[in-house]
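Supplied in structure tokens, the structure appears directly below.
Only one protein chain is missing; all other protein chains are in place.
Order as written gives the chain letters A and B; numbering starts at 1 within each chain.
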């Protein structure tokens, strides 16, 4: 099976899509510099921001963000990801293809949750040239990764970027302890609304549909796992399976992080009554 | 008259436009998930962010935002609006067409100020399918509204989405009390610059061009209604008709909300001298 001809799945006549995920924020011109480089080389491309508000250097938040977003994009999409605290050091620039989507960025584990762990191919990025003719030591997003995306968006082969590699860095996302009557996990992400997202997936809770469960977070006990926010009253705490298939703790109409004083790392326990 | 053939007004060869207005913020992947769903189904579409910074659940701010923005967009534009505190409950997903523009979102009044109150058609969204094959209870933006936009952007009929309905929810935007010599209104919105925008429209102030008026806000009396900021000195308070046709209170070169300590709900009175 060849992954090479990546443009096929994109509908005929459509522009290819490049998404952006960074910790650059929206104040500086850095994102726009990368976009300018890409549009200079691949003017028909469609540019989509996933987010530029990853906390600086937070690879886990980046991986969780990509896990959610990537599943919504069509085959052939190129994801440019620059959360890169090690820029300029010996960490490697890579391009990875998995499930017909491509990831371009530093080899630091950012794609751990978005790729199929047992079915991907990875390549070093060795053969691209910054349009300025000169690679800065502090902005590989503009000078290495964006040109690599141009190469790919124009239909170039992954294997032309550089040597294929077997091993890429993966981050260790702690898994919950799962038994029949109890699941012990933790809060791993807090979203814009203050909803507390855990590392417990729907499938970890055996017999969720039939059983009766309680959820403990901090000193609070929450009875039942609900389906949607409006099942409880304004201001009430609620546990539910969120839109990513993970257990979430929320406070209806309020910011659960602030109301409950809970943040990433806090333990969450689900027990059968 | 048929509203059905909505693609006609879009210039030949141009992509159709979908705008986004949400309270999702820019940190999480939620907006990008909706965009991925749309691009997967309607790859030629042009995606424009109106804002994702509506205060969580604030339907009035959303309605005021749309009122301004929508008037600048061409016929055939589809506006996806997800400020949806009641997601998952019995509130209805709807699509509304008015003045050749289409609004897709929850039936909670978000379009009150953007549609022509006496000339619109509204439809339930009943017949779309989430690409994942499964509708979450907490993210209808991705699983119902985005797929509905795909249907419409591909030229699908509004009536194919679901049953036509007569009544949609409207929010009650308080109107000013208008007499010949006085208009009593209030601040309804504060923008990024701290300018205080009121519910008093230019037309509410009779003889604005000829008369002499004073504006009272908090304990301040402002003499005259001006045309532009630089008519007063740096740091001076000014009343003027803003770019939306509403009376605004500003402090030149400063943040009026902070300087004056005024916020939405504060009364504003315009009197003839």
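The definition used in the following text is that contacts are C-beta pairs under 8 Å (C-beta built on N, C-alpha and C of every residue); 3 or more make two chains touch, one makes a residue touch a chain.
Quick caveat: nothing in here was measured; it's all calculated off a predicted structure.
Participant: Using the touch definition from the top, which of A:35, A:68 or A:246 touches the missing chain?
Facilitator: Of the candidates A:35, A:68 or A:246, A:35 is in touch with the missing chain.
Participant: Tell me where the left-out chain touches chain B, residue by residue.
Facilitator: 10-11, 13-15, 17, 19, 26, 46, 48-53, 65-66, 68-74, 77, 191-193, 227-231, 240, 242-243, 248, 253
Participant: At which residues does chain A meet the chain that is not included here?
Facilitator: 24-30, 32-37, 39-40, 43-44, 47, 56-57, 85-89, 131-132, 136-139, 142-143
One rule holds in what follows: only the chains that are shown with their structure count from here on.
Participant: Just curious, how far off is chain B from chain A if you go by their C-alpha centres, in Å?
Facilitator: Chain centres of chain A and chain B, defined by C-alpha means, are spaced 31 Å apart.
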